[in-house]
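One protein chain omitted, others in place.
Every chain is named by a letter (A and B) in the order it is written, and numbering of its residues begins at 1.
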Amino acid sequence: MSVATSQIKLTPERSRPSVRSRLQDALPKIVLAPSFAITIVFVYGFILWTIYLSFTNSKTFPSYVITGPRAYQRLWGWTFDSDPPSSWYTSIVNMGIFGFLYIAICLALGLFLAILLDQKIRGEGVLRPIYLYPMALSFIVTGVAWKWFLDPGLGLEQTLHQWGWTSFHFDWIKNKDFVIYTVVIAGVWQASGFIMAMFLAGLRGIDGEIMKAAQIDGATTFQLYRRIVIPLLRPIFLSAFIVLAHLAIKSYDLVVALTSGGPGGSAWLPSNFMYEYTFKRNEMAVGSASAVIMLMTIVAIIVPYLYSELREKPR
Amino acid sequence: MLRKLLIGTALATTFAFSAHAEDVKEVQMLHWWTSGGEAAALNVLKGDLAKEGYAWKDVPVAGGGGDAAMTALKAMVAAGNYPTASQMLGYTVLDYAAAGVMGDLTETAKKEGWDKSVPAALQKFSVYDGKWVAAPVNVHSVNWLWINKAVMDKIGGAEPKTFDDFVALLDKAKAAGVIPLALGGQNWQEATMFDSVVLSTGGPEFYKKAFNDLDDASLKSDTMKKSFDNLAKLVTYVDPNFSGRDWNLATAMVIKGDALVQVMGDWAKGEFHAANKTPGTDFLCYRFPGTDGSVIYNSDMFGMFNVPDDRKAAQVALATATLSKSFQSAFNVVKGSVPARTDVPDTDFDACGKKGIADLKAANDGGTLFGSLAQGYGAPPAVANAYKDVVSKFVHGQIKTSDEAVTELVKAIDDAK
């Protein structure tokens, strides 16, 4: 969600130096303070805690004795273990594949559907919730259906075989090299409708006058969209990117519900790695270190965006 | 911030629930036994406790073979809200005991004679630092074959006594157009099967050295390489869709006659039981070829937490009921496992159960009762999971040769130690 800034700054009109009015002046800050304090403690405090733990030798439980960066050294070593792939290597490579395809396809599909839906479609009221509803369901619910659908012995492949198309072959979910793409399919299914809604809102917000002017100049529909509409939607691309990036990084139950980790752990994402090491393997230091690396990656992506968006623009 | 957390954790143990005075007539139980058969078995315990006036506060968290439940347990312990007891496995009990959050049931154990009736191999996990911290519920054994009798008769097979016999049998099934081996391609299932393969290939001594003592030379040895080769051989008899399949779906393949055999722990018997199948007439249970006389075990335990004094009476009642002979028999008949004490009569058990009880006794006496590495009874979770990674990557082809598998195994276990 992009962030605009307004240029008018409000100051209370009458400022007498009485206690009462000083309180009035401070009221906005007092109102904001609890939320801010909560964020400081429960987000930044916990981040510090995680960073601290990553330098200890915490195993099943947190240990508070600093023992050095061994967890990072191990992760660093695993980063280059590509043959056979270490779980960490698999996780980060998958994150690259999944992150790129998931975000790109959701953006493209979302925009495409929004444009189609914006052509004065009869039954838009029916179609919109159909595209949007997957976002409403948890993957504990839909994972079962997807797993079933993608299973070659039970789902699509078998169904098409029964219908007579016996040469049809679709076993990605069972294949270590392709399983991550099934995660992409299910992920796109879940989020693209939401992105569509964002783009649709954006399209509806575009000033009709600009369009009319372009048409008078003789632009074709395609040119119209490429040259005028899509550039105007730039802020929405950014907002959608942020939404998708945060969903991609947090995708955990998607992988678990759909693939239980994939053949030989080949569907892992970093969040799966972190959960496995923290809670299942009792290597909390390694789990924490991977969480720190994830957070740093997020910072690297988000902070430049926030900076460019929130900077007070001189007007 | 950190200080606050530290203090919080420290306070958790000393001052939790110090407010209540009278005894709480309630047991709070965290577990992941949510399926029909398991829940029915656990209901026996609930009923036993109700007779003594204790209410049952259920905390079921299913999923991932107890992973979700263990996460919930960790959160509960971090919060200082200990359950009366929690279902736990092997090294996890010891981890929690080392953290000082487990209770002490030594008095009850003495009174009830657990020291004598519970096999020493289990006491390794239920006793920490001389104190009883957990009540074992059952003993599962991993090195079993489960065979569909109708299919076996059709192909004219006989009990395989050696690994080569087994391969010959699988070939017969293949020739008859049946899926020879039902396997679920999840890492714990693959590793559970590999436990048996290693015991069969290397013998009891080798298994113990490699998978309980984590002896470097054994892990690196040619025998281990041979074991991986044998595993690779078995995997060729699996149907192409095995990856990711749940274990009970693999069992269902054998029950329905789609597949000949499954290599699985005796919890698979619970599935045959639920489908109203009888051993001997509908299905057959053999030890994994070449492992007769040895038992690779794992065990479900109820870890007992250091609850405040007013909840201790309920905890003692729970522990006593858990290890009572009547419950041990009733529960394990349903669950497919065998009792955690060796003095429970086997009258109510079916043929496979009777064999299981006899085998456990023999293995316990003969020193051939070994913890399953795949099931978390051979080594701590970090090592066990590193092991499962390697086996699974080998099965699914990320690791290509048995040479590479051995190298990776040694590396992974060293790294996790």
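The rule is simple: a contact is a pair of C-beta atoms (placed from the backbone, for glycine too) under 8 Å apart; a residue touches a chain by one contact, two chains touch by 3 or more.
Simple rule for what comes next: contacts and distances are computed from a predicted model.
Note on the omitted subunit: UniProt lists it as "Carbohydrate ABC transporter permease", one of the names in "Anti-sigma regulatory factor", "Sarcosine oxidase subunit delta", "Carbohydrate ABC transporter permease" or "Ion-translocating oxidoreductase complex subunit A". Every visible chain touched by the undisplayed chain in the complete complex is listed here: A, B. Checked against the full complex, the one of B:24, B:76, B:105 or B:409 touching the unshown chain is B:76. Contact with the omitted chain, checked across B:99, B:155 or B:249, is made by B:249. Those residues of chain B that touch the chain absent from the view are 4-5, 8-9, 11-12, 15-19, 28, 30-39, 42-43, 46, 56-65, 68-69, 71-72, 74-76, 78-81, 246-249, 252, 267, 270-271, 274-275. Touching residues on chain A toward the chain that is not drawn are 1-6, 8-10, 12-13, 24, 27-29, 31-32, 34-36, 38-40, 42-47, 49-50, 62, 109, 113, 116-121, 125, 127-138, 140-142, 144-146, 148-149, 154-155, 158-159, 162, 189, 193, 197-198, 200-208, 211-212, 215, 219-221, 224, 229, 233-236, 239-240, 246, 249-250, 252-253, 271, 274-275, 278-279, 287-288, 291, 294-295, 298-299, 302-303, 306, 310-312.
As a working rule, only the chains that are shown with their structure count from here on.
For chain A in complex with chain B, the touching residues are 41, 45, 48-49, 52, 59-62, 64, 74, 84-85, 87, 147, 151-153, 171, 173-176, 256, 259-266, 276, 279-283. Residues 1-2, 5-6, 9, 64, 67, 70-71, 74, 77, 92, 95-96, 99, 185-187, 240-244, 380-382, 385-386, 389, 392-393, 395-400, 404, 408, 415-416 of chain B touch chain A in their complex.
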